[in-house]
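Missing here is one protein chain; the remaining ones are kept as they sit in the complex.
Up next, chain A:
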Amino acid sequence: MPLSLLIAIILIIGVVGYVLGRRRAMASAGGDSRGLHSLPVYYGSNVLLSVLVPAFAFIIIALIVIPLYIDTHVSAMITEADIGEGSSLGLVMAEVRRVAEGLDNAVAMGAISDEMARNAGANASDMAQRLRDAGQVITGEVTGNILAAAQEYRATSKILHVGMIVMALVIALGGFAFGYRRTEKDFRARNVVERVILAILIAAASVAILTTIGIILSLIFNTIEFFRIYPFTEFFFGLNWSPSFSGRGGSSELGFVPLLWGTLYISFIALSVAVPIGLFAAVYLSEYASPRVRSVAKPALEVLAGIPTIVYGLFALLTIGPMLTTVFGRDGLGWMGGASSVMTAGLVMGIMLIPFVSSLSDDIINAVPQAMRDGSLGLGATKSETIKQVILPAALPGIVGAILLAASRAIGETMIVVMGAGAAARLSLNPFEAMTTVTAKIVSQLTGDSDFSSPEALVAFALGMSLFVITLGMNILALHIVQKYREQYD
């Protein structure tokens, strides 16, 4: 039975429970809903939730636990001999799963019978050939042991799957009986239902937090792994970034400084574009624009924020880069080697950040009470004096927060850098030279061919961790500033 059918059956049980629960509650109060503790709808919902929550919780847990159990159970069958040179248990297990899946598909297609698939004495190479003939992807060599493991894998997973379905249905029916029997007119159904809803809300909130923790943990473990094989000081203070991709390692220099420098330099240029333009746009929109202009211009500006960064990357590569080259390149001032440069990426990234700065600042400037403007205008200040001396200082904390958020975006940006700034890690002050950033290097280190346990690949996690700490720090600082000064007026 497929999972979707199981879920549908449980839902049907739940809906039936809702109707019956509601009816039973009404009956227990003699048909008058005022005799009930809660509204009739809560009695129905109580039965519905008693069916759905435990059953679905069980299914979720089962779906996580069953594959884990099967893996450990089956991998015990794999011997040292099955794991060839340069291979690992993980690879062999992947092969086992592939064969098991191939058997399933072949049976489903009718290429082999179910008995044949389960036959413990089957010849491994013969079976592999049959599977290949049936169009199944079998990559490695199938030994007898692997075939046996695959057959065991199939058998266990089938038993457990059926067991899970039966168990889930039993739990759903049990929940139904439990909820239905509790239903009578003095049962505090509303309180129970609201408590369950609260629990669901809490669970939803914790998913986001748990995911963050999971991300940090996965970064931390790999980062620790990296620092075990690569010295801490050389990473943080090394001035050279030249990973060797030969796979033998040893000759790689993995210095963080040139990448950090590239990141900060590009972000700096991006912010020097975005902050003035964004702020001026915000002042215009909030103080000078008529409501009609504002209602058109603000969404138009925010459209910029919706453009995928890869499109900005194309813009950098095809438009801004060549434009800068004609002025600063070999035919012009001669400062620029190719179209890729810090300036190219910085300018485009700045354009991308304008709506972040302008939209947030606009909201913040609008939040400054009208009384401040009236007070200043009433003293004979002009509009521009009012903006410069009263509105902007009052909005400053929020604006700083907005700028810091934009800065975190700039630091984390990848695509524009890959396409606009080049890939060479370099410590240079010339903004027309190609440089690269931490994020771009994370991509190139992990998408390369290098072994996952080599320092060249693991360094990506150390880079990611450093970046995470930097942007986290900036976000905390931004939140702190915004919060600390939020209620200064009023």
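Operating definition for what follows: a contact is a pair of C-beta atoms (placed from the backbone, for glycine too) under 8 Å apart; a residue touches a chain by one contact, two chains touch by 3 or more; residues count from 1.
Keep this in mind: contacts and distances are computed from a predicted model.
A chain of this complex does not appear here, and its UniProt-recorded name among "Spore gernimation protein", "Acyl--CoA ligase", "Outer membrane lipid asymmetry maintenance protein MlaD" or "Phosphate ABC transporter ATP-binding protein" is "Phosphate ABC transporter ATP-binding protein".
Considering the whole complex, the residue from A:24, A:185, A:373 or A:441 that touches the absent chain is A:373. Contact with the undisplayed chain is limited, among A:127, A:273, A:394 or A:435, to A:394. Annotation for chain A: contacts to the undisplayed chain at residues 290, 369, 371-382, 385, 389-390, 393-394, 488-489.
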